[in-house]
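Right, one structure below, let's go through it.
Left out: one protein chain. Kept in place: all the others.
Right after this comes chain A.
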Amino acid sequence: MFAYAKTLRDNRRERTGVLFALPVVLFLIAFFIVPTVLLFVFSFWQSRSFVLVPDASLTNYIDALTRPAFRQTILTGLTIGLGTATVATVLSYPVAWFIAYRTRTNLLLYIIMLSWFSSYLVRIFAWRTILGTNGLINSALLSLGVIDAPLEILIFSPLAVTITLVHIFVPFTLLLLLSALRNVTPDFLAAARDLGASRMKVFFRVTLPIAYKGFVGSFMFTFILAAGDFITPQLLGGRTGITTGLLISNQFRQTGNWPSGAAMAFILMAVFLVVYFVLVQVLRWFRLSPGLRFHPPVEELRAEMAQAKEA
């Protein structure tokens, strides 16, 4: 009887949950799933002067993959994406840790979030002013006599793109990491330390596996957006700043070849998926994923505890 009532209650809860989720699910089906499926179908078609021709073949994929320029842009995008995601995540973690465990206010978080209130393009042009040949940094270094000529590497280079994108994405990575660290209560950390784990061990054996989704999420989120971006690379990357996003954009805007643009977009998506699976696999190999704890032999544990006691 009680079990039956519980099932009824659970069913009602489930129905309520479905009702709450339905608007977003329908929205995503209508404006993401359906267009994506259509675009996937188009990617096999041909185009003649902005008109789609339903002549299915793998031509668009073969053309893109055999074109050195396309492969080069993929590589540029990957470099920018991986660099930005790594730096943004690594820089955000100490801040997230400080906000989560060492301060009672969110003031620091709000200060970092403040940059969200300015437009994306304004931030790019602001960085152009800071990193430019006659910009803030070069002018300061020149007037201090540190350098004789402006540092050319600062502007119109992959470094300039990475610096700008890190600035743009740090608030995102910080929020995701902070949210994940809220699940790692100080009790867990204290317990691990009491059992003799070093700070590094606490991070790798406790914090990272529990906050796993936050780390992977913030890294992948930043990676995908940075690797797919073409505005910042175009405005700050100089001759090296041409990414796949720009080639895709040209197919849709300039030549009107939607199928070719769609094929390039799906290849890029496949590359992103590969990076995601590689990242997850690497974390598994190093036993940093949830549910894959590494339990060293008892003797090794005892030796570590003895060492900690002596220390």
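By definition in this document, a residue touches a chain if its C-beta (ideal position, glycine included) is under 8 Å from a C-beta of that chain, and two chains touch if they have at least 3 such contacts; residues count from 1.
In this section, contacts and distances are computed from a predicted model.
J.: Tell me the UniProt protein name of the chain this structure doesn't show, selecting from "Oxidoreductase", "Putrescine-binding periplasmic protein", "4Fe-4S dicluster domain-containing protein" or "Membrane protein".
T.: The correct option from "Oxidoreductase", "Putrescine-binding periplasmic protein", "4Fe-4S dicluster domain-containing protein" or "Membrane protein" is "Putrescine-binding periplasmic protein", the UniProt name of the unshown chain.
J.: Looking at the whole complex, which of A:Arg102, A:Arg239 or A:Lys309 touches the chain that is not displayed?
T.: Missing-chain contact among the listed residues: A:Arg239.
J.: Per the definition of touch given earlier, which of A:Leu26, A:Ala69, A:Ala140 or A:Val282 contacts the omitted chain?
T.: A:Ala69
J.: Per the definition of touch given earlier, which of A:Phe50, A:Phe98, A:Tyr120 or A:Phe277 contacts the omitted chain?
T.: Checking the options A:Phe50, A:Phe98, A:Tyr120 or A:Phe277, the one contacting the hidden chain is A:Phe50.
J.: Can you list, in ascending order, the chain A residues touching the missing chain?
T.: 48-50, 67-69, 72-73, 125, 128-129, 132-135, 152, 155-156, 234-235, 237-239, 241-242, 247, 250, 252-257
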